[in-house]
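Below is one structure; the comments refer to it alone.
Now for chain A:
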Amino acid sequence: MSQILTAEKDIYLPEPADVVRAEPMTKMEMFFEFKLSSGRPLGHMPGQFAEVAIPGIGEAPISISSSPTYRSGFQMVVRNVGNVSAAMHRLAPGKKVGIRGPFGTQFPVDGAMKGQDLLFVCGGIGLVPVRSAIDYVLHHRKDYGRVTILFGTKSPAERLFVEEAKQWAAQPDTTFLETVDRGDEHWKGSVGVITTLMPKVKVDPARTVAVICGPPIMYKFVILELDKMGIGKDRIFVSLERHMKCGVGKCGHCQINGLYVCQDGPVFRYTDVAEVREAI
Partner candidate 1 sequence: MSIKKIGPAALERWVDGLIGRQTVIGVQAKGDKFAFAPLAKTSALRLDYDVAVTAPKAFLQPPCETLLRFNPKGYESVVDEQPFVLFGVHPYDAAAILQMDVVFAEGQADIHYLKRRAQATLVVSDVQQPSANVFAGCMNTAVLEQGGDVMLTRIGDAYLVESRSDKGAALVKSLAGEPDAAPADLQLRKKTWDDNRKRLRRHELKVKPGDLPALLARSYDHPVWEEKSKRCFSCGSCNLVCPTCYCFNVRDDVRWDLQSGERVRTWDGCMLAEFALVAGGHNFRKKKPERYRHRYLRKGQYLFEQHRQIACVGCGRCIGACVTKIANPVEIYNRLAEGPR
Partner candidate 2 sequence: MSKTIDIHVHHITRVEGHGNIVLRASDGRIEKLEWQVPEAPRFFEAMVRGRSFEDIQTIVSRICGICSVTHSFSCIKAIEDAMGIVVSEQTDKIRMLLHYSEQLESHSLHVGYLVAPDLLGQKSVVPLVKSHPDVVKTVIKLHRTGNQWMEAIGGRMTHPVTIKPGGFASLPTEQYLRELKKTLEGIVPDLKALAEVVLSLAPKLPAFDRDTEYVALVDPTHYSFYHGGIGSTDTKDLTPVRKFESVVNEYVTAQSTAKWCKWHRDAFAVGSLARFNLNADLLLPLAAATAKKLGLKKGCCNPYMNNVAQVVESVQVVEHSLQIIDELLTKGIQPEVPKVQPREGEGAGAVEAPRGILFHRYAFDKKGHCIRANCCIPTNQNHANIQKDFEALVPQIIGRPQEEIRLLLEMLVRAYDPCISCSTHYLDVKFV
């Protein structure tokens, strides 16, 4: 029989945080560093997200882009697409926001990924959450095998973390490849959708774990390629996005069939969603 539980903590009450850095990255994306005003660390793991609140405007779920190994605060990258994101773009250091979280599942950096070769496949802003895992892995470099990072954007102007990516590539046993859908007069790199990069990488499917994050349309095609490479479905992890209001499994918006993206995700093992019809 049910009983009524009572809790004192209001799960909807944001905690104040200070804007430490707010810097434009591209035309549409802005980089932020926040610090909880209480000084307490956020306590997240790579792949998790938090709800960012701007009084009067609303709340939006935003991935935490920095690794927990980065201790002076936490970082986010926000694309200006609507009300909260636009209001965030108007923020400057010294301003405050509200934070709830961290919420959701994490990339299994201490589980399935440990000791394995890693293949990260990111489209556009999908690099943002994955960056927390990349940084975490590179921070504990010895614990993992080969690291390959594939990154695709629509155009050169939309590339994210350009300087950091150079440092990733400079790490031992680490490859960073990128491509753009459409180049411009300065672009000398690869042109084509992200799947065109995949034949260029050689992996040992038996010891590789793949992580995918990007726009909805990308998953199907990348998974087909991974399948061709022989990487098992249970060795693939995806991070998914849905409409989300509460972040705590109540509002009903983020359901993918029976799964809640805010609780069961955003990071899913592909075998757990492969048969879930609305997932990918």
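Regarding selection, all candidates are chains of the complex that A comes from, given by their letters.
FYI, a residue touches a chain if its C-beta (ideal position, glycine included) is under 8 Å from a C-beta of that chain, and two chains touch if they have at least 3 such contacts; residues count from 1.
Keep in mind the model is a prediction, meaning the values are calculated, not measured.
Visitor: All of 1 or 2 belong to the same complex as chain A; which of them touches it?
Guide: Candidate touching chain A in this assembly: 1.
Visitor: Considering the complex alone, what residue numbers of chain A touch candidate 1?
Guide: 1-14, 16, 53, 55-59, 81-82, 85, 96, 98, 216, 241-243, 245-246, 248-253, 255-258, 263, 277-278
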